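A quick write-up on the structure given underneath.
Note that this is a trimmed complex: some chains were dropped, and none of the rest were shifted.
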Amino acid sequence: MFPTRSSTESVSDRFDWLSVTLLLGGVLLCYYVVPLASLLFARSPHAIAGQLADPAVASAATTSLVTATASAAVATIFGLPLAYWLASADGRTETLVTAVVVLPLVLPPIVSGMVLLTLVGPETFLGEIAAANGVALTRSLVGVVLAQTFVASPFVVVTAKAAFEGVDSNLQYASRSLGKDRLTTLRRITLPLAWPGILAGITLAFARSIGEFGATVMLAYYPRTMPVQIWVSFSTRGLENAFPIAVILVGIAVAALVILTTLGRNPLAS
Amino acid sequence: MMVTITDLSVRRGDFSFGPLDLSISNEVFCVLGPSGSGKSTLLSILAGIVEPDRGEILIGGESVRGRPPETRSTGLVFQDGALFPHLTARENVEYAAEDPDYVRKLTRLLAVDEVLDRRPAMLSGGERQRVALARTLAAGPDVLLLDEPLSSLDEPIRRRLRDDLHRLFATLDVPVVYVTHDQRTATALADRLGILRDGRLEQVDTPTSVLERPNSRFVAEFTGNENVFEVGLETGRCGRVARLGDALLRVTAEGDSIERLLAGVDGSTATVCAHPSRITVLERSDGSVDAVRSVDSEESGRDLRMSADESSFRIPVTIERWLHEGDTYRVFVQVDGGPELTATMSRRTFDRLELARGDERTVSIQTESMHVLDPPTSSRT
Amino acid sequence: AGVVGSAGGRSDPVSILAAGSLTNAFEHGLRPSLTTPVQVETHGSARIARMVADGQKDPDILAVADAALFDGPVQPSWFAEFATNSLVVAYNPDSEGGRRIADAGAGGWFRPMVDGLVSLGRTDPDLDPLGYRTLFLLELASDYYETDVDLREAIPSREQRYPETQLVSQFETGGIDAAFTYRNMAVERDYEFVSLPSAIDLSDPTRSDEYASARYTLPSGKVVTGSPISYASVIRNRDETITDVFTEQIAGEYLREFGFSVPDTYPQFTGNVPDTIID
């Protein structure tokens, strides 16, 4: 009555299949690494150092770092509540709102730039109110952050939504039946448990922010971020000048991302 | 504090729970019932995790319908523990508690003070269960809802905790609803015992009453009164007799035990139950002539035997098989011309009896150990 | 270069919205010659004109690569033309095709192109003036060199079309052997290039009638005619500082360093020029 199993048959065959599959991942990794390596190794350290000394580059680097951090923070602060709400919304609303949330990704940069200008441009309602209060919504750090947030925040929302949905609802009930209200439960149980997904979203948002060009250049050509600086360098002096700046950008981004992932691990670990 | 449930019901997929009415004061109310009978569902409803379709729940006189779990002050120990995986055992307990001394006390009581710095994934099954219990107790709820909190523990520690919980519940003085599948725990802890079946309470009473006077075949079988059988009532050559298989018991004077037992029965049969420990397999010598008298049956012409002693049935049986269950033996016997019965006995007795398969023996059931069930409900499948 | 003193009372930098081809000259020529801080923002000429027209940008000074743009979408009451540029054929000396162009020189650059021996790049005539000016150049060259085939028919193919930035990228990464570009770009970036006769390179304001024989119909249906390449600029917000910057911008010596030509007649004003400017 007990069906026997041909247990070890073709074990080696199958194991190979897994390797073959993983090979695909290796191909993709190469597709990222090779162009980057060519970017890196084609430049002399000298050229890079030279660019670093350029005050315009230094100031662009600061601007980029500050605004990308701010944008990632804004995306997180505003995006997590939206994600949480979406995660608990029912099917139809969820599908539709999710589609709306990713639309900023769909819009080509020129369109996002334009529609943002129609919302926060100097002649608009919001733009004028802000200007009256001494805040410029374009051509300012705020402008950069507005542009980056528009483009990058969907990552936080979509990824965090999936992460929230993955949290066992029993644990949330357990917390609440211990007398903790929904906010406390969210803060101390749901959020930490969803954290890996959220962190992935913040990482993406930060990376996208620091690399954002299209919408930023429309909303805030000044103060210049690194991508704008790279573009200007490229337009004025060509590849040879632009690439070292790109290398600097990559360096900054890698450092920031490593810090983000390292710090980001703590909330879970503690 | 008082928990009052009125006309409560809910559907979950194919399963329909209730309607159920119940009122629990500051006592330990144990819920016993087969797997899938709705025990966890009941606790979930009380804790506010499952919203009932109908009915009312009052806690301390206030309706809690629609109120979120966090405002009910009901502490629930989930069947699977539901420990927070990102917190250590200690943090899990402290999450709920405000008083570090009390936390220390509880974790020592539950013998988990050594593993407090581990994450749930690094705890054993039983450790996890005890941490979950500590966490809920630490929250100091007004109503305690425990879903099989000791099921993954070995007998010695379970026994110890059972005693400790007993004392703790007494100090807490809150309503406790305690779901368990362990009869010993239920009888040891419960002030009252409810038997749940298919989402309905089949019987609610003190443990002793439920165990000794089950009100249905289901409760009888479920609480271990495995021997449920029909006793026939006949008026034969020797006067009025009760009959079980080929054994007869004379009903003599008013007020004697069998008369008392069968008092409320009308009709020609009664369904009777008896706990296996109340069935005694007699030594070979005891099944003797002076205890049993042969009579022949009028109808069947079979050889029947009448118990000489009118306070206990003496029943001729064949030994079928037995199981060794730790400190007891469970012996299955076939009543000649009647049902199969189960008798439990200590190892000592078992050894003395020197049973063998196919042996013809006599068992005795004291009439006062038997209990007449209400008209039979359909038996559990 | 003259130095313009900063006027008090203005803390914001002066904003200049300019055509992409002016980026380097403004960034590295104009800016260092000023003490007033300026912010130079550059995009394609057509786009900046449109953004200003739509109110999405509000620069102090607007500088475009074609004076025709001041005939719509933006229509200022006056403007100044301040520099000209010419078309050249830049080539990649490391490539086979590039060397053929170099060997053929100003007299025969088109032959390897007609023979299909050069992978050529040019910008999309629908997108920016450089694109249709390249077509004008080819049309004028057919007459000038008296070629057997119509160069405007024989040379262009869709494969050659790129947006400007992409053209540059392709060229610099070796994707194409030769490209039609503005002279200033070739100079700025140290490209090897072949200078063309002024009869065809659209640089000479005095030849505007000759140039006008070439035309191109844009997708919008608008017809553009050949004309000298002339950079035009206008002040949109008036104050002293801006005026100072503007004056420096249209008169500056820096333009020549960056590959532009400034004919003697320049800056040349059109419309009701305010007195403050001319002074």
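Going by the order they are written in, the chains are A, B and C; count residues from 1 in each one.
Just so it is clear, a contact is a pair of C-beta atoms (placed from the backbone, for glycine too) under 8 Å apart; a residue touches a chain by one contact, two chains touch by 3 or more.
In this text, all values refer to a predicted model and were calculated from it rather than measured experimentally.
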So how many copies of each protein chain are actually in this file? A x2, B x2, C x1
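One rule holds for everything that comes next: only the chains that are shown with their structure count from here on.
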Chain A to chain C: how many Å between their CA centres? 37
Distance-wise, how many Å sit between the C-alpha centres of chain A and chain B, to the nearest whole number? 59
Centroid from C-alpha atoms only, then distance chain B to chain C, rounded to Å. What do you get? 95
Given the complex, residues on chain A that touch chain B span 168, 170-171, 173-182, 185, 188-189, 192-193, 268
Could you list, by residue number, the parts of chain B that touch chain A in their complex? 47-49, 68-70, 72-76, 78, 80, 82, 84-86, 95-96, 135-136, 139, 141
How about chain A: which of its residues touch chain C in the complex? 114, 117-118, 121-123, 139, 217-218, 221-222, 232, 234-239
